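The complex appears here without one of its protein chains, the remainder shown in place.
We call the chains A, B and C, going by the order they appear; numbering starts again at 1 in every chain.
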Amino acid sequence: MVASTWFGLGAALIIGLSLFQVIINPEPLRKVLAFNLLGSAVFVLFGVLARRGGGRIDGVAFADPVPQALIITGLVVAFAATVLAVALVLRLLQAECATQDHDTECRIDD
Amino acid sequence: MTLTLFADLGLLIILLGLAIITAFARPAFVAVAAYMAYGLVMALAWVRLAAVDVALTEAAIGSGLTGMLLLGAVAWNQRQTEAHPRRRQIRLQVPATHPLLIIVVAAVCAGVSAVLAWVVVTLPEPPTLQVEQVRLALPATGLGNPVTGVLLAFRAIDTLLESVVLVFALVGVWSLADDAAWGGRPRSLRLVQHSHALTLLGQLLPPFGVLMGLYLFWAGADAPGGAFQGGTLLAAMWVLALSAGLAKVPAVSNRQLRLLISIGSLLFLAIGLAGWAGGVGFLGYPAGWSKALILIIEATLTLSIAVTLGMLVAGRPHRALPR
Amino acid sequence: MTIQWLLPVALATPLVALLTALCSRLRPWLPNLLWLLPLPALVAAVLALHGIPLAFTLSGLSFALDQPGAMLLAAAALLWSLAGLAVPAVLDQPSATRLSLWWLPTLAGSLAVFGAADLLSFYLAYAIVGMSSWGLIGHADHIQARHAAGGYLIFALSGELCVLMACVLLAAPLSAQTGLSFDAVTAALPSSPWRHAAVGLLMLGLGIKIGLVPLHSWMPLAYSAAPPVAAAVIAGAASKAGIIGLIRLLPIAEGLMSTWGLMLAVLGLVTAFYGLLIGVKQRQPAAVLAYSSISQLGLTASLLGVGLMSAEPLSRAAAVFYAAHHLLVKGVLFLALALIMVSGARWRVLLGVTLLGLSLAGLPLTAGFLAKLGLKPILGDGTIGLLASLAAAGTTLLMLHFVRRLAATQPVSPTVLAPQAWLALGLLSLAALIVPWLLVPLSLGQPMRLALGLPVDQIPIWNVPWSLTRWIEFWQQLISAPGLGKALWQVLWPLLFGGLIALALWLPPLPPGDVLLLVERLGLRIVCRIGEQIQRLEHHLRAWPVAGLALLGLVLLFAVMLMG
Partner (left out) sequence: MTELAVFGGKQLVVLALIMPLLGALLAFTIGGRTARWIALLTALVELVVVVSLAWIVVDQQIVVEYQLGGWEPPLGVRLRADGATVLVLLTATVVMTATMISAHADWQPLPDQHETRAGLVFWTLLPALWAAFNTVLLSQDLFNLFVALEILTFCAVPLVCLNGKAETFAAALRYLLFALLGSVLYLLGAGLIYGLWGTLDIGLLALEISKLNRYPPALSLALGLMTAGLMAKTAIVPLHLWLPPAHAGAPAPVSAILSAVVVKAAFVVLLRLWFELMPGSADTMVAQTQGVLGGLAIVLGGVLALRQSRLKPMIAYSTIAQMGYLFLVFPLAGAASAWGAGLLHLCSHALAKAALFLAAGQIITHFGDDRIDHLAGLGHVMPLTLLAFGVAGFSLMGLPPTGGFVAKWWLLQAAIETGHWGWAVPILFGGLLTAGYVFRVLAVALRPAATPALAASTVPHTANAMILLLALSSLLLGLAALGTGLPPQ
């Protein structure tokens, strides 16, 4: 088995781990973190596919450029998602603190 | 051969360990720190997978900016928890889930992992990918880096959308402001009131960083690098300067700021439309002009991305401008 | 000169009037216009009866007037017009305005259902008339009306869904070339693999509309909750949508559905007697009329059932006539009730009501006599014929009971009605007495000849233009027929029998709605319980871990399924 396949297996494992966290962990920040982990593992899988299609020219390894471009786009999109999610969590925190100060109940786990 | 395989396996084991810590560590700080470390090691892994462009992006955005963002959020969360000890934790779900449910979820996740692993092992040989097509088409673009070719020529629409994603994400972040704070500046990024070390760093590092960022963008045409990597580095330098208190975050109502943010996408769109006039269609480059046009697009994109990423890290406006 | 524009204009007039309701300044005028709006349809129907074919197609929906449709349309338009005349008199201004908003779509649907020439347009009109009747029934603002309207809605919707499914099944064997015309539908049905399901669903759906036992419970509640003037048009005209549906869609001429025919005949007869039995125990005059409607519509259904059983196309003709007659008479009876509830009982009105009520039972020299006579050759002299005669006896009993309850009706505060209301009642009564006589040669010609022992000529039943000379000739022949005396007695004996029983009997009252009330309370509780359980289930499904689990579960499930 070549090294890239090992990376693929690792990515599969990390995907399972982070999916579990995304579903089970109740804290939104930890969910966001797990999402990032999940996304990065998915990109590794892309990278493994790219590497499989590559080879060596003049001793320098190269990989299929298309998945690489897709990963770069995907990383930026994932960053945008993270920013938005974190901003929402912070805003929610602030709203929660405000309601706490007024000592009123606010149900959000429904 | 075996030596590199051992090195790769070692890298993989470190990655797995850091992933497990990220996922399962109790304190949020530890988890985020582990994730940042994971990102850096992952950049190494990308080099091993022969994807240097991705390695640069991963290090800049995946590990650096994301890590910074999460670290800030965790810190803020902790401060608020201390300030409001009776505050309920925000949860999207009831935490005390039934143990049976947890076991079932774990089993299903393990199932997904197992099927994925099986699929990875049984992928057909030889792979049918696009290495050849890209190599044949690349000279027409005048570029030397195939990844940049894919990003800015073959799949330019993806890149255009990717650049606007950042703009709209920024609008989304701003939308969370209080109505009273609209038009004002985001909260100051200064971490501590007065730190000589940070000020020094803020003064020393940016010139090098900016240089490096500009190089990354310039090199991107023929070597690993490009607008996103360069822009991220520039943004990081700006953020550093902001946290050192050397510069002020601009107000969100600032016209110039908004133009800086959208100019990259607008110019991209304009050059894309000019393709019609050049007879090569939307998002096409007339023969001979392509490298120059791509460089212009990349230059403005780098600028816009840098400003947008910096503003994204700064967050929603907090204080209204004095009328 | 072409007058093809008349039919679309006639059918669209109520809808156009509905549009004027959008202007708040015009809205209060609507009730005063109600009598005018059905008149184009009346003209169209009369022209069609004179042999001028009217038809049009709009965006896949085709409408045309053949003689059965025109006959029912003429009667319905008359009723709608005259009842509309009475509306501003019996209701106060705001109430009448609100009623008009539902009156108009119901009117539109009720007229269009007789003109529909294919499956789609029929279902369109049928759904419109069914849905907008809901507004007429729930018009009054009291709990009883809401209750009745809710009950009606559940029944009507279930019925409509059955009809929809039946229509889809009927349309299934058709291709784009044949289109969805009724002829194509009934022609294709016998060989269709879905014929039994289609006819069964049709009977179920239309059975709800015409109140076949045990699907009748909504009718007494609805008719007694609705304002009587609205009940007049619903019981008179709107309910005939079910009859025209049976006439159009049952493959009577094909004779391949004898089991279904037998079922419909038996169910119809059971309904006829059931309506009578429960009806005589009612105290509210509107409820008595409702049960009478159940009974009469049941009899019509049984007539069609016998037709289906024995492949007798004449049954359609007889049913059309029977329905048209019932349409007008039921309209008069409800309208009389509407006027009396406002102004108090008057002996002249009661006398007229008695006469028309007995017309339903077949009183000689009334149009009802003709209707009963037309039934004879189709139902035959056997058990079914005897039962039909007994039903006529029961109808006599029921109508006398109604007159007694009507006489006892005391308005809360007697008011003097505008003369137009009495004019409407008078004209409608005259129409109910006279119009059927005019229609007889077209529809009942052959059944009556059979009944009277005259030779049946070869004139086709449908689509003979109506003319005065033909009409006089027809009656000259009939009056000189040898079998007239016997036929007269056959129709008269049940009437006398019923009258005698009416004198002898006095029964304690029952609440309207009978079975529905018993089922309702239990049913509601069960439905609420199920709803609660579903809500609880949904709440659990919305928990994040459960939804996430479901998502991953689906991923694995799909992957495994695709790997096969």
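Simple rule for what comes next: contacts are C-beta pairs under 8 Å (C-beta built on N, C-alpha and C of every residue); 3 or more make two chains touch, one makes a residue touch a chain.
From a predicted model like this one, the values you see are computed outputs, not experimental measurements.
> Shown chains touched by the missing chain?
If we consider the entire complex, the absent chain touches A, B, C.
> Of the residues listed, B:T4, B:Q78 or B:S175, which one is in contact with the missing chain?
Residue touching the chain left out of view: B:S175.
> Where the complex has a chain not shown, which of A:L9, A:V22 or A:A63 is the residue touching it?
Spelled out, the listed residue whose C-beta touches the missing chain is A:V22.
> Looking beyond the chains shown, say which of C:S158, C:T186, C:Q420 or C:Q477 touches the absent one.
In the complete complex, the chain left out is touched by residue C:S158.
> What residue numbers in subunit B mark contact with the hidden partner chain?
90, 92, 115-116, 118-119, 122-124, 127-130, 133-134, 137, 153-158, 161-162, 164-165, 167-169, 171-172, 174-179, 182-183, 253, 255, 258-259, 261-262, 265-266, 269, 272-273, 275-277, 279-285, 323
> Tell me which stretches of subunit C touch the chain missing from the display.
Touching the missing chain: residues 22, 24, 59-61, 98, 120, 123-124, 127-128, 131, 134-135, 138, 141, 146, 149-150, 153, 157-158, 161, 164-165, 167-169, 171-172, 176, 180, 194, 531, 534-535, 537-538, 541-544, 546-548, 550-552, 554-564.
> If the missing chain were put back, which residues of subunit A would it touch?
15, 22, 28, 31-32, 35, 38-39, 42, 45-46, 49, 52-53, 64, 66-67, 70, 73-74, 77, 80-81, 84-85, 88-89, 91-92, 95-96, 98-99, 106-108, 110
Heads up, the rule we're going with is that only the chains that are shown with their structure count from here on.
> State the pair with the higher C-beta contact count; candidates are A-C and A-B.
A-B
> Name the chain with the Cα centroid closest to the overall protein Cα centroid.
Here the chain at the core of the arrangement is C.
> Using the touch rule from the top of the page, what residues of subunit A touch 2 or more other chains?
19, 23-24
> Enumerate the residues of subunit B that touch no fewer than two other chains.
92-94, 97, 105, 109, 112
> So in the complex, which bits of subunit B are touching subunit C?
92-94, 97, 101, 104-105, 108-109, 111-112, 115
> Contact residues on subunit B for subunit A in the complex?
By the definition above, subunit B touches subunit A via 4-5, 8-9, 12, 15-16, 19-20, 22-24, 28, 31-32, 35, 38-39, 42, 45-46, 48-51, 53-54, 57-58, 61-62, 65-66, 69-70, 73-74, 76-77, 80, 83-84, 86-95, 97, 102, 105-106, 109-110, 112-114, 116-117, 120-121, 123, 127-131, 134, 146-147, 149-151, 154-155, 158-159, 162, 165-166, 168-169, 172-173, 176, 226, 228, 312-313, 315-316.
> Touching subunit B in the complex: which residues of subunit C?
Within the complex, subunit C contacts subunit B at residues 543-546, 548-549, 552-553, 555-556, 559.
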